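With one protein chain held back, the other chains of the complex are shown just where they sit.
Naming follows writing order (A and B), and every chain is counted from residue 1.
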Amino acid sequence: MSAALRLALLLILAGCIYLFLAQPYWFPVGASLQAAAIDHQFKIAFWVLGGMFVAGHLVLVFVLAKKTHAGGKPLRGGWKLEVTWTVAITAIFFWLHVSGNHLSLHAKTVMRVGSLQEIEVTGAQFEWYFRYPGADGTFGRTSAQKFARPDEGNPLGIDPADPAGRDDIVSSSLVVPIGQPVVLRLKAQDVIHSLFIPAMRFKQDAVPGMDIRTSFTPDKMGTYEIVCSQLCGIGHYRMRAAMRVVTEEEFEVWLGNQQKAVAQGEQ
Amino acid sequence: MPIIGDRVEIERKPKLGGGGPGKIGHRRGFGGGDDDHNRPGDFQSREQRMRRYRIGMTLCIISVTAIFILLTVVYVFRQGNGRYDEDTHRYIRDWIPLTLPYMQLWANSILLLISSVTLELARRAMARKEEFAAMGIVPPRMKRDIPWLGLTVLLGFCFLAGQILVWNNLRHQGAFLEPNPSKSLFYIITGTHAVHLVGGLIVLLYAVAGRLLAAKFESQRIAVEVTGWYWHYLAFLWFGIFALVHFAKG
Partner (left out) sequence: MMHRVFSIDHKVIGKQYFFLSLAAVLAGAWLSLLMRIHLVWPKAAIPFFGEIKPENYLAYLTMHGTLMVFFVLSLVPQSGFGTYFLPLQLGASRMALPRLSALGFWTALISFCILISAFFVPGGPSGAGWTQYPPLSALAAAGPGQGLGTDLWFISIGLFCLSSLMSALSFLVTTLKYRAPGMTWMRMPLTCWTWFVTSILILLAFSILLVALSMLMLDRHAGTSFFIPSGLLVSGKAVDHAGGDPLLWQHLFWFFGHPEVYIAILPAMGVTSHLLSVFARKPVFGYKAMVGAILAIGGLGFMVWGHHMFVSGMNPHAGFAFSTLTTAIAVPSAIKTFNWVATLFGGKIRYNTPLLFSVGFVSLFITGGLTGPILAQPALDAYLHDTYFVIAHFHLIMAMAGVFAIFSATYFWFPKMFGRMMNERLGRMHFWITLFGAYATFMPMHLLGIAGHPRRYSDLTGVQYVAAMAPLQKFITVAAIVTIFGQIIFLVNLFWSMRRGPAAEANPWECTTLEWTLPSPTPAEDFGEKQPLVNHGPYEYDISGAEKDFTMQDAPAS
């Protein structure tokens, strides 16, 4: 039985190693500055902890194979071993912890750089809306309860009386220029949603009643998928949108077209 | 005996406990479980039962304390917290300070305090009675038995009624029924306190109506004894709550 158990553990180990080295599914292409850093951090953690996983199982197999020789005193305990192990594992875990933690704080410092154009993201069951402030650079006041009419082209409830809101652009996809920090302001109209853009390695909950600012910097052109990753109700799985990273010129053109469309709508 | 000497030497070696063979022989009545175990006949003894329930009550009080610490933290944080409104660039505080009905609150506090005193008197009266009972004497009717216990229950109910008045008062105050964190938190804290008090009242009622329920005097006494701690603790807690809502009004 001992041999069978050891064989089983080795088989499982081999299967897991194969799975994680063959990597039939792995990170999607990273398309933001943060992605490279996060992937790198993950790789470190992956190799360190993966190594511990393999080592742990090999030790387990070895221990199961060990025969006691008659008369030999088996190991009953020992503070020396205990302390060595504890110190070693503490060092490894805290080294990982410290090496990884600057990343998250870094993401938050980016958002403090003012003057960047912000994009407001609103989650509503089961739709994402992206609002650009338009030519005047300011968002119009919104009140979802008073003015929201999704079927009349005002899903966010922009106050018609507010001049700042006249030129606001509401889009169902996120279009951003390459190479510039994108500052998002996340809001939610009804329940908690979570904006997840795998290619940007970006995720942030959109919480009703809160106004959460965060940012990332896309650095690869292309179209990426956006999903909701916080259970928000029956249509959670179909709450998705697209993100396009374009050149600066293309972005200006797109913005101009949108503005024209808004202006026409006004008339 | 040399053999024993050997043993002691083995035992002196540093051990990681629990496991290894060769332990110092255990002396009866030392460490381990409860000393009363040495007297199996007394396994169910009065004192034993009382001690058991007291420990249970202490643990209950710890758990209740956790709840109220939590509620206090929530109250203080919520009271100090506002929301930065990005559109108007203003810090919005949506905490509407309460106008507390101090007269009612003080009246309630005094009721609870008196009830705590009467319960203590009830407890002493019962302890005296039990001493007589232990000596096998039917307690002589000393003067007049004042129904301290009944009085405590009555005062407890008065306190609850008073709390309901306070809640009603708050409900009609300001914008009618307008939900606000200050009111909601006041309700939950005082409400949780009231619910715990009701728990105590039920046990006291059992003690009062004990004779009707054919409960043993001993059980009645334990109920009063153990609920006593709880009741005093709740009175103490009430003053803590009062201080909280007074000083952290906002």
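The criterion applied here is as follows: a contact is a pair of C-beta atoms (placed from the backbone, for glycine too) under 8 Å apart; a residue touches a chain by one contact, two chains touch by 3 or more.
Here the structure is a predicted model, which is why all the values come from computation and not from measurement.
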{"item": "Which of A:154, A:189 or A:215 contacts the chain that the document leaves out", "value": "A:189"}
{"item": "Full-complex contact with the absent chain, from B:64, B:222 or B:244", "value": "B:64"}
{"item": "Hidden partner chain, touching residue among A:166, A:203, A:220 or A:244", "value": "A:203"}
{"item": "Those residues of chain A which, in the complete complex, touch the missing chain", "value": "1-2, 5, 8-9, 12, 15-16, 19-20, 23-28, 37-38, 41-42, 45-46, 49-50, 52-53, 56-57, 59-60, 63-64, 66, 68, 72, 74-79, 81-82, 85-86, 89-90, 93-94, 96-97, 100-101, 103-105, 107-108, 124-125, 143-145, 148, 157, 186, 189-192, 194, 196, 198, 201-205, 207-210, 212, 225, 227-234, 236-238, 240"}
{"item": "Where the missing chain touches chain B, by residue", "value": "7, 16-21, 23, 25-26, 28-34, 37-38, 40, 51-52, 55-56, 59-60, 62-64, 66-67, 70-71, 74, 78, 81, 94-95, 177-181, 183-185, 187-188, 192"}
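Here is the rule we use: only the chains that are shown with their structure count from here on.
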{"item": "Chain A-chain B separation of Cα centroids, rounded to whole Å", "value": "47"}
